[in-house]
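The complex appears here without one of its protein chains, the remainder shown in place.
Right, chain A next:
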Amino acid sequence: MAFAAFSTSTSAPEPAPRRKSPIALLLLLPGILYLVLFFLAPLVSLLLTSFQAPSEFGDVGQYSYAFRWENYVDVVAAYWPHIMRSFGYALIATVLALVFSYPLAYFIGVKARPWPLLQSLMLVLVIAPFFISFLLRTLAWKQLLSDESFVITSLKALSVLGPDAHFTGTPFAVIFGLTYNFIPFMTLPLYTTLERLDLRYLEAGSDLYARPFDVFRKITIPLSMPGIVAGTLLTFIPAAGDYINASRDFLGGPDTQMIGNVIEANFLVLQNYPAAAALSIILMSVILVMVSVYVKRSGTEELL
């Protein structure tokens, strides 16, 4: 039928025609310049460095441009335990942060809705650690968890811990530090989605014979998926590259070194710039692949 040509019910509305205004381009310029100068250029430089070969007659730490792809093979062969450990620790810390943050964010964003003052107060408490430097807070935990600390000695005195137990330098301490440091990054995005959660959906679920657990599993979780994705990304990505918590100066030990510590050591101590650059590129690529698979799989495009 010719009339079908006039029906618009099925087609999505056309996007408004874009106007190319010179002012818009002008306003974009500083941002583009910034990105080129401080992101694109270093990235290219990093990529080039990762293929450098040692200078034939140079000192330690002198390299010249080449296409030495063996750098990648070498660093993977040398540091694969660190790479695996990094992602393992980051994954565990992310899951733990999610487990701790979800109830907290749910309480602030949903249960505390009738009391806005309580909501704001709790949010301030979540953000409060940011008022103190990340390094200082981690050092404070080192003090608290060290063998001579009040906490550990009293736990030992109470025989909760064995006489030889110690925390600092163990994977437990590193994961603990990562979890602790990234909890606010998990809680805040979760809070923003849960705060907007329409409780009428939960009522509808309950009306449709869903038990409280099913309502949570089938409705609350899927509807808060944007917050979960944002929070896990904000935690996982920096945690995978973190080199403070795992550092020997903080909560880590020789057996807990993460990829960040290796990169730091290669850049600053060993002056093996190509190795450090190759590791950085590997870290970046693996994170990029993992994140894109994750975002794709979680299917949050429609809710975002």
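We adopt the following convention: a residue touches a chain if its C-beta (ideal position, glycine included) is under 8 Å from a C-beta of that chain, and two chains touch if they have at least 3 such contacts; residues count from 1.
Definition applied: contacts and distances are computed from a predicted model.
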Report the protein name recorded by UniProt for the chain absent from the figure; options are "Ethanolamine ammonia-lyase small subunit", "Cytochrome C biogenesis protein ResB", "Spermidine/putrescine import ATP-binding protein PotA" or "SUF system NifU family Fe-S cluster assembly protein". "Spermidine/putrescine import ATP-binding protein PotA"
Touch with the omitted chain, as defined above, among A:54, A:88, A:171 or A:222: A:222
Please identify which residue in A:149, A:192 or A:206 touches the non-displayed chain. A:206
Chain A residues that touch the omitted chain in the full complex: 198, 200-201, 203-212, 214-215, 218-219, 222-223, 225, 302-303
